[in-house]
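With one protein chain held back, the other chains of the complex are shown just where they sit.
Let's look at chain A:
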């Protein structure tokens, strides 16, 4: 099993005729994902990887009965694309672009809550469910394998590093979810953890966090009643205050968002917190002993 993304997810690609859209459509299909079509206004006579291209989400949903969409349009147009998907009944929207204005994200997330839509991102690598052979995202295909570990991360490449070490260490994954590196994103650690809690196949969870905000502290409160082992690794130990470390959300502001505060909260909640990414597998082996 998996969370959020399964074989039943019929996927549209918004912005399918752009470079990124084309490349990742091919990669998603190669992984086995059920991509059923794409949107690119004015280009509906084209086909991409043999898939139909539509002018509107409405038309695409009417024809393909898609229920999920991944957005590759440039950031200034992402709010329009996200709303178009949500207003047409799409229930899982993955927002890949970086640099979507925060106010746009606030509006997207507020509407998603009203319509009961799951938004992943913005500024995310997406999500992947290896056991279901499906993915919506830009992550490399070869580093994952099916198994009992749920992974929830804020960062892309760092989560690849850790997922690959899990795979090499014999720990496959149910679903790997990228929340995104922006200050305002659709998910919280808590919302994703809640799905993992209810997924019987997920036996332990790896959290990959970083400095900035207080998502990890809030998650710690939830972990007290989570009931499954958790290993956490957080990046940004050496980051100076007041500097954005690549991600718009990765910044220690006015004394908030430090690693110490996050690690302390997670440790107190019973998570196994490691200092370096290569320590995750050993820590996982340790906490899995009791499971």
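Assume a contact is a pair of C-beta atoms (placed from the backbone, for glycine too) under 8 Å apart; a residue touches a chain by one contact, two chains touch by 3 or more; residues count from 1.
Quick note on the criterion: contacts and distances are computed from a predicted model.
Missing from the rendering is one chain, named in UniProt as "Succinate--CoA ligase [ADP-forming] subunit beta" (options: "Succinate--CoA ligase [ADP-forming] subunit beta", "RNA polymerase sigma-70 factor", "3-oxoacyl-[acyl-carrier-protein] synthase II" or "Xylose transport system permease protein XylH").
When the missing chain is restored to the complex, the residue among A:26, A:224 or A:237 that touches it is A:237. Touching the chain that is not shown, out of A:29, A:109 or A:287: A:109 (per the contact rule at the top). Chain A meets the missing chain through residues 75-76, 99-107, 109-111, 114, 125, 138-140, 143, 153-161, 164, 181-185, 188, 208, 210-211, 213-215, 218, 235-240, 243-250, 254-255, 275-278.
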